[in-house]
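Heads up, one of the protein chains got dropped from this complex, but the rest are sitting where they should.
Labels run A, B and C following the written order; every chain starts at residue 1.
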Amino acid sequence: MQEIRQPGSYHYAFSRYVEPVARVKPGETVAIYTQDAFESQITRATDQPSAILGPYLNPQTGPIFVESAEPGDTLIVQIVDIEPTRDWAVSALIPYFGGLTSTRFTKTLQESLPERVWIYKLHDGWLTHSLRLSFPWRPFLGTMATAPDLEAISALTPFDQGGNMDVPDTKPGNTLYLPVRVPGAYFFTGDCHAGQGDGELCGVALEITAKATLKFDLIKQKPLNAPRIESPDAYMAVGSARPMEDAARIAYSELIAWLVEMGWDQWEAYQALTQIGGLSVGNMVDTTYSLVAKIAKEYAHRSS
Amino acid sequence: MQEIRQPGSYHYAFSRYVEPVARVKPGETVAIYTQDAFESQITRATDQPSAILGPYLNPQTGPIFVESAEPGDTLIVQIVDIEPTRDWAVSALIPYFGGLTSTRFTKTLQESLPERVWIYKLHDGWLTHSLRLSFPWRPFLGTMATAPDLEAISALTPFDQGGNMDVPDTKPGNTLYLPVRVPGAYFFTGDCHAGQGDGELCGVALEITAKATLKFDLIKQKPLNAPRIESPDAYMAVGSARPMEDAARIAYSELIAWLVEMGWDQWEAYQALTQIGGLSVGNMVDTTYSLVAKIAKEYAHRSS
Amino acid sequence: MQEIRQPGSYHYAFSRYVEPVARVKPGETVAIYTQDAFESQITRATDQPSAILGPYLNPQTGPIFVESAEPGDTLIVQIVDIEPTRDWAVSALIPYFGGLTSTRFTKTLQESLPERVWIYKLHDGWLTHSLRLSFPWRPFLGTMATAPDLEAISALTPFDQGGNMDVPDTKPGNTLYLPVRVPGAYFFTGDCHAGQGDGELCGVALEITAKATLKFDLIKQKPLNAPRIESPDAYMAVGSARPMEDAARIAYSELIAWLVEMGWDQWEAYQALTQIGGLSVGNMVDTTYSLVAKIAKEYAHRSS
Partner (left out) sequence: MQEIRQPGSYHYAFSRYVEPVARVKPGETVAIYTQDAFESQITRATDQPSAILGPYLNPQTGPIFVESAEPGDTLIVQIVDIEPTRDWAVSALIPYFGGLTSTRFTKTLQESLPERVWIYKLHDGWLTHSLRLSFPWRPFLGTMATAPDLEAISALTPFDQGGNMDVPDTKPGNTLYLPVRVPGAYFFTGDCHAGQGDGELCGVALEITAKATLKFDLIKQKPLNAPRIESPDAYMAVGSARPMEDAARIAYSELIAWLVEMGWDQWEAYQALTQIGGLSVGNMVDTTYSLVAKIAKEYAHRSS
């Protein structure tokens, strides 16, 4: 199995303007090694993030060139496995970043919250900082994206090709579908979270380095408007936007589009999701907010 | 057990300016009969909601005067049971109302979506309109509120004393905590949903008439800033605001306040909710949006 | 000329549930005395607002019963004159209130901004606190509303019947049009500002007590969806909502509706406002934000 490590310096944007670090074939399974969101610079409870961190965050491994991928295709990324590559994770309060603070967008004249660092030991399937702060190992990849055709997008941003979505559903056992917009797709990933609550409230989950086993495939000539996720039991779509209600609208609209592709009438799908749809908040802290709309396959697969 | 029915015409606002229809004592369990959101005026698939409905929607049973309740107290409402009082539920598309249409707030020049009515038969624990549109009986009270001190609030509005929150967590087995702002609390309820997905996407859940068995109690001199919910397994807080991110901020802030009351350090609570908190969307369609932040008791009860 | 003073205690809500303090006839001009937003409790630079102010702010004079006003009519309020009734105005920083601070809606864990009080002397047409802080007398009524049919709305709230809009266009020489929703209209006013910038940034303008000379009239059977304003040179409509883009949408939609009533084609009006419309921010600090859309009469009156 091909093992992909970032050679030299990391990328901090989803960009077609950089050289691929590896090539994969449709159907191929590879192991990808990812850095944590701070490039492993924060290691101790006494570290002060604002003094350590540079302007770039969330280093990505990639781009990975997917052979025969063309604009208008859908890239299938099956998340086979995620293993930690170290035995600790880190979370932190970073000035003017997070869900319960003013930010560079929601700008106020207030002082920032205090800086804090929490180090968690990974042992026996639990991440433990203290008696109270101890959480199960529930890993997922916070960031996965294909490169835009026109733009290069900061790795901190969730957008319609994936990105820093921070939705816990991109986890082992699930499959992510992303639109391809450039030849070769230019896939990036990083930002493994050892676990995270809905919303990623303080802005920093349980950040860890990891080895992710991903299987790539393609659906030819199948354009998507937003990322989709499939679990063994459910279909999901991700909306990323501000304000948060726009993320909800995008997520549910894309899920309706998916149901229509499966043969549903649009109004019937709108009705079904009203009564049985799920809608959860991935992140309420990033450049755009990401919400996940969901329907159980048990309902989606019913005949009309 | 006292049975409370709305005598004569219904109320369409949470208001201290109307006469109580019943009085309950702290510790008392009562049965309350509720109308559906359309006052049972929509009964057939061929009905045209815009031609039938008047300016007022979501009729409430109440106000119910809770003896010895005073401003600054917390009203405890234990949801013991909800039974249907008819064997059908109704959903509908109403012009310029819902999650995937422009509205009187998000105003555009576009035509409205088509009007539609779906009638569901309740049988054997399922609400069934068709093979595809068939959903389990998962009842909850969409609307519960105490009266404001100063204002009278439309029964369509979720606010800091509850209201039309449309969060599926106000269901049998759970307990709702509401701030008391006027002597006697003036409790209202209505809008039973036989089931609903997250967000109440099209704006109309499975609307049904019901008999709700509620037990009332008080915590004296305990003011709340937002509704709280307790299930056997979790603590929750509800935020209602626009844009949706403000609802998320309020919900998580109130849950942090609750954890601090339980002895948590504020930053520890902020951190814990980042890693293990839940955040779900009750409604994305009402006058304000309602989100529910949650922490499992398993985590909340840990000693530091 | 009838002089209207609030007898006894003030009202802090736009409410049909209180007794009118005066009656006016269509065509009648009256003088109304208004309190400042703090009921004149903050008088010195050393005052601490949070220690002085109670739960209710923005006292209103009213309700004023307009004879023969019926639901579905439009109330015309011509602002003839505004005179100060004292020689000083006050502004202040109030904890968790304002445009560049977190608030009870945009909730964060940050400390509040410092409290401050600025007292301005009114002399020779200028309000002067210091060399730097000295501004011309540009009075307007921050708050004017009719009472809702169903609700009672806090006097701090802007809404579709006016309210605490804080738009500087409700000034002498201009005319405000408000929907009537209850018999007698139940008009309220207060919150005179000796001057204010766009947005009312810190949340508190140059607050002053005043004598406002208003002339009332009616357009029978003419329902409005939002407040409208006419100046000698322009037509305006006010939108109040959150997020702010919804306020913009409402304001421009209502102005298009007005142009259509004048004989414009809807798409022509949409196009004209794109090229020559004005859109200014009244308040970015209140319960909802208020924006004013505008078109010069010079353009509105052109024949097609």
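Just so it is clear, contacts are C-beta pairs under 8 Å (C-beta built on N, C-alpha and C of every residue); 3 or more make two chains touch, one makes a residue touch a chain.
Owing to the predicted nature of the structure, the values given are computational and were not obtained by experimental measurement.
List the shown chains that the missing chain touches in the full complex.
A, B, C
Considering the whole complex, which of A:31, A:53, A:122 or A:152 touches the chain not shown?
A:152
Check the options C:69, C:93 or C:236 and report the residue that touches the missing chain.
Result: among the candidates, C:93 touches the missing chain.
Looking at B:43, B:68 or B:108, which makes contact with the chain not pictured?
That would be B:108, which touches the missing chain.
Tell me which stretches of subunit A touch the chain missing from the display.
Here the touching residues of subunit A are 12-13, 15, 17, 55-56, 104-109, 149-154, 225, 239, 241-243, 246, 249-250, 253, 256, 266, 270.
Using the document's contact rule, name the residues of subunit C that touch the chain not shown here.
Contact residues on subunit C toward the absent chain are 91, 93, 99-100, 114, 116, 118, 127, 130-135, 195-206, 242-245, 248-249, 252-253, 256, 264, 267-268, 270-281, 284, 289, 291, 293, 299, 302-304.
Tell me which stretches of subunit B touch the chain missing from the display.
For subunit B, the residues touching the absent chain are 100-102, 106-113, 243.
Heads up, the rule we're going with is that only the chains that are shown with their structure count from here on.
What's the distance between the Cα centroids of subunit A and subunit B, rounded to whole Å?
Measuring from centre to centre gives 32 Å for this pair.
Would you mind listing the residues of subunit B that make contact with two or more other chains?
242-243, 249, 253, 256, 270
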